[in-house]
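Left out: one protein chain. Kept in place: all the others.
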Amino acid sequence: MTDFAIELIGICKSFGPVAANRDVEMKVAKGSIHGIIGENGAGKSTLMSILYGYYQADSGTIRVGGRDTRIRNSQEAIRLGIGMVHQHFMLVDTFTVLENIVLGAEGGIFLKRGLSQAREHLKQLNQEYGLDVDPDAIVGKLGVGLQQRVEILKALYRGADVLILDEPTAVLTPQEADHLFRILRTLKEQGKTVILITHKLREVLDITDNVSVMRAGQMVGNVRTCDVDKAALADLMVGRKVNLQVEKLSREPGEVVLSVKDLHLKDHRGVGLLKGLNFEVRAGEIVGIAGVAGNGQSELLEVLAGMTEATSGEIKFKGQDLVRTKYRQPKAAALRKLGIAHVPEDRSREGLVKAFTTYENTILGYQCDSQFCNGLLYKRSHLVSHANALIQQFDIRPDNPLMRVGLMSGGNQQKVVLAREIHANPELLLIGQPTRGVDIGAIEFIHRRLVELRDAGKALLLVSVELEEIMALSDRILVMSGGEISGEVVGKDATASELGLLMGGGEIH
Amino acid sequence: MPRWAQLTILPALNLCAAMLVTGLVTWLIGENPLECLKLLIHGAFGYGEGIGYTLFYTTDFVFTGLAVATAFHAGLFNIGGEGQAYLAGLGITLTVFAFDKILPFWMLMPLCIIVAAIFGAAWALIPGWLQAKRGSHIVVTTIMFNFISYSLMLYLISHQLIEPGSQNPTTREFGANSWMPSMQHIGAAFGLDLPSTPLNATFFLSIVFCVLFYLVVWHSRWGYQLRTVGVNEHAARYAGMNVAKIIILAMCASGALAGLASVNELLGSTHRMNVDFTNGIGFVGVAVALMGRNHPVGIFLSALLFGALTQGGMDLSFAKPAITREMVWLIEGLIILFCGGLENLFEPFLAAFFRRRK
Partner (left out) sequence: MDQYLSILDSTITVSTPLVLASLAGLFSERSGVVDIGLEGKMLTSAFASASVAYLTGSPWLGLLAGMFAAMMMSLVHALVCVTYNGNQTISGLAINTIASGITPVLALAWFQQGGNTPMLDDSARFNDITLPFADKLADVPVIGQIYSGLISGHCILVYLTFIIILPAVTWLLYRSRFGLRLRSVGENPHAADTAGISVAKVRYLALLCNGLLCGMSGTFLSVHQTGFFIKEMTAGKGYLALAALIFGKWRPMYAMLGCLLFAFSDAVQIRLEGVPLPFIGEIPSQFIQVIPYVLTVLLLAGFVGRAVAPKAIGIPFVKSR
């Protein structure tokens, strides 16, 4: 019987009505690399946060090295030998590598001694694990791969035997990812245990010994990696579910409304976020973009909505070149005037002003439109009756146009955004995560309205992490992975396992 | 917590806290706090001349309060009201010197008002531009610009604009064409016998601007964009608003409003420009805006409060030689502390109280 480094038994954790972890069981063998995969919102991060002491489980047992323990905060986790490498690094950019590693464990008032001790220890760690970093380099100037190494060194410096890595390759180039895997293998050889949270099937199959699959808060599979293949994992990950039925007449799509050619977007470091996208959206069709969050879908929406400038490539809307044209007003405003509307992914951050009333939010983005603004001042009664009309049409509750939108439920907030954008009668509607945080009844309503738009001959580009939504609504589905389109599937022929494979970066045979 | 409570009870509680601490200090120096309070109230409202002075100061504070509030609505902290008012004074002086023998009152006065606004706006434009385009923190730049304005104006007044033959750093008296009619004069035209105070027609102008402020901020396109940028810059960008332009315009509007306070001082009261005539009205504007929660009604009431404190405090310091005029600064500082820094202090208790009542 193998020794288990970590055992999680019957872990339950709820945030209000949402059950993030339901009766989760997981056993991590000592000296192994253990993968946890699942879609967004499956509960992986919550589970690991419990292990690392950020959250307390509502019920269940945690065993570390065979002994029952309580982990109340991250200090206790560190003492038990559990170290975490966060997805968003917890590093001080202006400090050197050495200073970052030593922070919080300086070993005395005099830094000099602590730093020289650390330097020695670092040399040792480098010899043992091949983690080569210049201790005097300024962290802010290091590449992302090296910064990650610093995070790993931080955990090892504090004596971690179990290392949890949360989506470590999300920010790495393929070469940096390979380096990381070599390091992980070395760690394993030296007897460390590694838990790897990821959604990339290729990685799981490449490097892990065992895999746990989570879905909707539950553990749906604990398998040995050698016993499964990509298809099997994809199946477990997305499950076999009944498609949400949406009445959709099959239509012949009309002319091309949006055409994207060789679209590239690089961030300020030069890392490619969008790598040569090519696709079209026609009038009267819904094109769904599927994929796990963080593969470039958000960036694509922002570029199409005019909030980010593309690095290179061509975007044509009804024949008009959007990339090369210079606009006098901010691009987002110009695109609205052309007939592109945008329901943003993060409605509370961008799509609404929570402190404003409903009627004030119904003109957000259209505040200078002549239908609202005749002359210098708004006519408040006019705005209020407009809001009332939208409230009626979209069944927004509470039906008080003077109420602050921040007090509404998520579903009703989303309806406000949708109502506003649909009312603008756009030729192209860009929508991100339309039903995130929305209750079932509102979901059906929103889906119906989107299909109505499509039937009226408008073009829709839908980005969603919810596979059922994509499969129910889309005429065509494009799957994005790693900033590229990994595959295209016709809507009614799509299966969950096919899509799951494409989402994990695989290929359909 | 209901909105009306937020606008009235919370500021009132903060005021009480400030008064309590002041009362403590008063007691510490051996005076009777209640007696002092009575003297203060009487000095502010107890007799005609006192009321006149109170309202005169109120006018100043309404303008500087509106100025700070305009910037606040855009999420900016404009501490530069002093410098902006000071430069507006320069504009007024130059205009008067150029035209007070040539233009009649009904042309000169509006011209002076416009120039005051422009000069005030110009002095706020540079910090605003630096914040919008280069990310320079507006608090530090406006503080620096205040100091630059002090030196600049001291130089101009003592070297260029000084009244020939005078020993004091002050300009010559402005021509009568530039004098804002005093309340006494206006009253006389209606058969009322009002006491002679600096209170003048600018007071009505301040009320007009309160109304304008309300209309623009909450009912106009520009005000909508202003408030959006102030509350949620991401949503503003999503909505296609030109955030940099809005920040710069907000600062200009703020500076212009601060500049109008100089109209009250120079054209309504002293009829000449003295060094340091602004005397802290910019900073009182911050307290007024904070206490008035950036709403014109609240601002007017807070300005009235501070006008009363200023005038009452003066009378108090005459009646009680042991108390200096600077006592008002103490109250003002405490109000800034409670209404601005510690505004979350009373909120949980009050909110719990309202929840229990439901």
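In order of appearance the chains are A and B, and numbering begins at 1 in each one.
Quick note on the criterion: contacts are C-beta pairs under 8 Å (C-beta built on N, C-alpha and C of every residue); 3 or more make two chains touch, one makes a residue touch a chain.
The model shown is predicted, which means the values in this text are computed figures rather than measured ones.
Q: Can you tell me which of A:61, A:75, A:312 or A:374 touches the chain that was removed from the display?
A: If we include the chain that is not displayed, A:75 is the one touching it.
Q: Of A:12, A:29 or A:111, which sits in contact with the chain we cannot see?
A: Only one of A:12, A:29 or A:111 touches the chain omitted from view, namely A:111.
Q: Suppose we count only contacts with the excluded chain; which residues of subunit A make the list?
A: Residues touching the hidden chain, for subunit A, are 54-55, 74-75, 78, 86, 90-95, 99-100, 102-106, 108-112, 114.
Q: Can you list where subunit B touches the absent chain?
A: 25, 28-31, 77, 79, 130, 134, 136-137, 139-141, 143-145, 147-148, 151-152, 154-155, 159, 283, 286-287, 290, 322-324, 326-334, 336-337, 340-345
Methods note: only the chains that are shown with their structure count from here on.
Q: How far is the middle of subunit A from the middle of subunit B, if each middle is the mean of its Cα atoms, in Å?
A: Computed value for the inter-centroid distance: 48 Å.
Q: Flag every residue of subunit B that touches subunit A in the complex, lowest number first.
A: Against subunit A, subunit B makes touches at 215, 219-221, 224-225, 227-228, 231-232, 234-235, 237-242.
Q: Which of the residues in subunit A end up touching subunit B in this complex?
A: It is residues 305-307, 329-336, 342, 344, 349-356, 360, 363-365, 367-368, 373, 376-378, 380 of subunit A that touch subunit B.
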